[in-house]
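A protein chain is absent from this complex, but the other protein chains hold their places.
Letters A, B and C mark the chains as written, and numbering starts fresh at 1 in each.
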Amino acid sequence: MTIASIIGGSGYGGGELLRLLLSHPGVEVKQVTSRSHLGEYVYQVHPNLRKQTQLKFSEPNMLEPVDVLFLAQPHGQAQHHIDEHAKLAPKIIDLSADFRLRDAALYEKWYGEKHAAPEWLSKFVYGLPELHRAELASADYVSGVGCNATASNLALLPLVKAGLIYLSSPVIIEVKVGSSESGAEGNTGSHHAERANVIRTFSTFGHRHTVEVMQEMCVNDVSLTMTAVDLVRGVLATAHAKVKQGVTTKDLWKAYGAVANENPFVRIVKEQRGIYRAPEPKILAGSNYADLGFELDETNGHVVSMCAIDNLMKGAAGSAVQCMNLMMGWKETTGLEFIGLHPI
Amino acid sequence: MTIASIIGGSGYGGGELLRLLLSHPGVEVKQVTSRSHLGEYVYQVHPNLRKQTQLKFSEPNMLEPVDVLFLAQPHGQAQHHIDEHAKLAPKIIDLSADFRLRDAALYEKWYGEKHAAPEWLSKFVYGLPELHRAELASADYVSGVGCNATASNLALLPLVKAGLIYLSSPVIIEVKVGSSESGAEGNTGSHHAERANVIRTFSTFGHRHTVEVMQEMCVNDVSLTMTAVDLVRGVLATAHAKVKQGVTTKDLWKAYGAVANENPFVRIVKEQRGIYRAPEPKILAGSNYADLGFELDETNGHVVSMCAIDNLMKGAAGSAVQCMNLMMGWKETTGLEFIGLHPI
Amino acid sequence: MTIASIIGGSGYGGGELLRLLLSHPGVEVKQVTSRSHLGEYVYQVHPNLRKQTQLKFSEPNMLEPVDVLFLAQPHGQAQHHIDEHAKLAPKIIDLSADFRLRDAALYEKWYGEKHAAPEWLSKFVYGLPELHRAELASADYVSGVGCNATASNLALLPLVKAGLIYLSSPVIIEVKVGSSESGAEGNTGSHHAERANVIRTFSTFGHRHTVEVMQEMCVNDVSLTMTAVDLVRGVLATAHAKVKQGVTTKDLWKAYGAVANENPFVRIVKEQRGIYRAPEPKILAGSNYADLGFELDETNGHVVSMCAIDNLMKGAAGSAVQCMNLMMGWKETTGLEFIGLHPI
Partner (left out) sequence: MTIASIIGGSGYGGGELLRLLLSHPGVEVKQVTSRSHLGEYVYQVHPNLRKQTQLKFSEPNMLEPVDVLFLAQPHGQAQHHIDEHAKLAPKIIDLSADFRLRDAALYEKWYGEKHAAPEWLSKFVYGLPELHRAELASADYVSGVGCNATASNLALLPLVKAGLIYLSSPVIIEVKVGSSESGAEGNTGSHHAERANVIRTFSTFGHRHTVEVMQEMCVNDVSLTMTAVDLVRGVLATAHAKVKQGVTTKDLWKAYGAVANENPFVRIVKEQRGIYRAPEPKILAGSNYADLGFELDETNGHVVSMCAIDNLMKGAAGSAVQCMNLMMGWKETTGLEFIGLHPI
């Protein structure tokens, strides 16, 4: 059994990770830390874990050595303790934004403060298997992924990989998100009476996940417009771009098909009938799938590419476990087999 | 023009009151106070009031004399300042729980602390026109009503008024409520990600509104079981009781019909077809109606009586304005004519 | 009193119209037709109208002459009966799509069939007062507006009116909509279990309302991408475009301010703090407001312009009543004063 611990287990990302690790056949969870819920049973915070485990939240300072250490704290914390953490475990997967960017200057620009451990940035691999599968197999340090960045990157992946768009063309991505994105702490706008029934655009330009799309897809002129809707789990990214002259719908089928074939958690959703004709996040709750869809206006080359994910799974804990599987040499889908529900 | 001010205008009750007063033909709003939003435009907190008023939240200590003063603060505050408030206005309507009970001992029992101004309790009339219309016409001091108590009281009113149940029989009331009941501040469970999709029983016995039902309906053995559901505005109270021997459905029609005829905001909803066959709060959002319905099992006398209201209207600000209309000698329905929406 | 009747009153548009007319001080409603609900009380279908009216749905063939006739049937019906309708009333307002386009060829292209009464197209004025106020004052025949077209047109209006964008530039509009858009009949995807929690893109290109944007805004290269979200009433249109070289945020403030000043139902929502910083449809339920907002990336000229409306009000019945007010020489806002609710 591989022994793992989680730092920061009372948040939504940490809770989802815990759920996955508790039912993972190759892992035993040793400790889960939380300062705010110290001493409580984990199921008192994550009620789905009742009768699954008698673990209690422990003190971050009392961590024991493990095989794999997961960091699931709010952004800006892991970078201050990475040296200590590295002494506890040979392999670290950090769900926060601290080690996602390769360039410390970009971190400072988008996060508004100097990075505390810039020397560590090059040691981390960006934790999206669909982009870095081979590197992950030999990585010791893996970053998490931004959930909105993940939906955006996977929406663009077939287009970029097959060279169907110019990397310098403008890309407009409209991202619609559920309320679990705001984290377990929420914010003033998270109160159900204010947050229910919304179509609330909370960021038109400048969302921090934008830089992850620029880094990973090498697109230079990209904007993310973020809109909150009435849903708990789920992200839909809708990317608008122009394909190169002459690109046809058939080319797109080929490009998307290739990505779906190479990646066990990528599916193409493009139906002519039925209710679910395009990617939709609601049926993905709890699953690690990324559903892709597209439409091309052949008269003007306007392509609309969509990607739906569960932000806590493919956009956070699910990808992290997938990375662990690759790092440990296990089957990539282990512990991630949950199919998703319909209806829901 | 009657001049009115509101103390505590940034909460949900105060905001709803402000909305009603701004469109009331007989009232001019002079001041609205809020310590936490001092100096902000009221429309920055209540975005529906944009382009309706340029009022800003002012300091509670700077209030000027008015004709009617509304108190819309959290419970436990008005009782400490009632003497000062009374110097500012000849008529006061307090939406909080501070002056709802006639008996200081009951207040202490249910609210867990001594009442700070017990001598004032007898000066206040309980502010539900359906129960105290005549007294309200000559009242200077009027209390608000508990929203759950109001739905419960109106569900029981036809049965009690027509003497169809024994006052000593057990009455079980199941109350289902929306999230605006928890107030603008909310609580840890109000986060959309936790509060969406709930069927959450948060109080099985002992909810404070119970004592308002005991006082107003004179029923001795009554329990309220409170369940939160995924809705912002609205309460449905479902009362289960036993009718006296021999009472028939026809008797119930007569009793409910009488109450509906005497009260402009009471309607009976009891249809054999269509979608809306029984009282439902969703179509009442923004309206002051109380919709009543009932079913009797003639084989055993089990009666189910339902009342749906908008908790912020009939259960709070709407009843308060209705009381003001009565106190001022105006038409009872003035400023409360909004019909409600379908669909919604 | 002006006498009005409604053909097709059991749908959502017709019901909303009925609600508005019943509380309009200058109008008396004579008849409301519905074949499927013939003989039923209107409140059995529109439960909010209970205790407001004893009208029953009548037979379309039995209509009596009136001053104003409203048509609220599904698309494709009014054009077949417009000659008969015109004999019943000197003024007609048709909420359907039948007379929105000025060009019969465009109608055929976008609606897939020949127009049955092309000679009537030039007699109708497009019923959006913000675009055609002067013409409406002397119009006898007024068309309805597409709800998505209205949100899109109003999002573009300040930019187009002030000449801040080139009409030939590509405009990408992402429209998010509630479930009342699908009409009272719904469709297979409208079942709550399928429709709840959705972020469902049901049309990437080619939505019929696109042509109304082309006609009214004179933009040639425009696409509407339609996404259904979990909400009953409301539309948010988010338009992405490029402003002309040198246009600044200050220019935008001026352009948007001008439109808001000229139009009683247009507001600008652009706050730096609070929960409601940008236009949001949820607080508009039942109101006739169109809330506009914008953001400009001055580094590259990318402008994001937003418009939120209630699809059944500003996007249908509200604009129709506003047109009636103009046609009758009444104050434009009569009967449309409802403020909207917060929270909701």
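As a convention for this text, contacts are C-beta pairs under 8 Å (C-beta built on N, C-alpha and C of every residue); 3 or more make two chains touch, one makes a residue touch a chain.
Computed from a prediction, not measured in an experiment: that's the story for all the values here.
Visitor: Per the definition of touch given earlier, which of B:Ser36, B:Ser122, B:Thr201 or B:Asn261 contacts the omitted chain?
Guide: Counting the whole complex, the residue in contact with the absent chain is B:Thr201.
Visitor: Based on the whole complex, identify which of A:Pro65, A:Gly206, A:Gly257 or A:Pro343 touches the chain you can't see.
Guide: A:Pro343
Visitor: Which listed residue, B:Glu64, B:Glu119 or B:Asp221, touches the chain dropped from view?
Guide: Among B:Glu64, B:Glu119 or B:Asp221, only B:Asp221 touches the chain that is not shown.
Visitor: Per the definition of touch given earlier, which of C:Ser179, C:Thr225, C:Thr238 or C:Ser305 contacts the omitted chain?
Guide: Once the missing chain is taken into account, the touching residue is C:Ser179.
Visitor: Give the residue, chosen from B:Arg35, B:His80, B:His240 or B:Lys254, that touches the chain omitted from the document.
Guide: Of these options, the touching residue for the absent chain is B:His240.
Visitor: For chain A, which positions touch the chain that isn't shown here?
Guide: Counting over the whole complex, chain A touches the hidden chain at residues 12, 15, 19, 22-23, 40, 44-52, 180, 184, 232-233, 267, 269, 271, 273-276, 280, 283, 285-287, 289, 291, 337-344.
Visitor: Please identify, in ascending order, the residues of chain B that touch the omitted chain?
Guide: 170, 172, 174, 176, 188-189, 193-194, 196-202, 204-205, 221, 223, 225, 227, 229-232, 234, 236, 238, 240, 275, 277-282, 293, 295, 297, 300, 302, 304, 306, 308, 343-344
Visitor: List the chain C residues touching the unshown chain?
Guide: Within chain C, the residues touching the omitted chain are 12, 178-180, 182, 184, 186, 190-193, 195-197, 230, 232.
Everything that follows uses one rule, which is that only the chains that are shown with their structure count from here on.
Visitor: Measuring between Cα centroids, which chain is at the maximum distance from chain C?
Guide: A
Visitor: So, what's the distance in Å between the C-alpha centres of chain B and chain A?
Guide: Using C-alpha averages as centres, the distance is 45 Å.
Visitor: How far is the middle of chain B from the middle of chain C, if each middle is the mean of its Cα atoms, in Å?
Guide: Between these chains, centre-to-centre, one finds 35 Å.
Visitor: Taking each chain's centre as the mean position of its Cα atoms, how many Å separate chain A from chain C?
Guide: Centres of chain A and chain C (C-alpha means) sit 38 Å apart.
Visitor: Where in chain C do residues touch two or more other chains at once?
Guide: Residue numbers touching two or more other chains: 232, 275, 280, 343-344.
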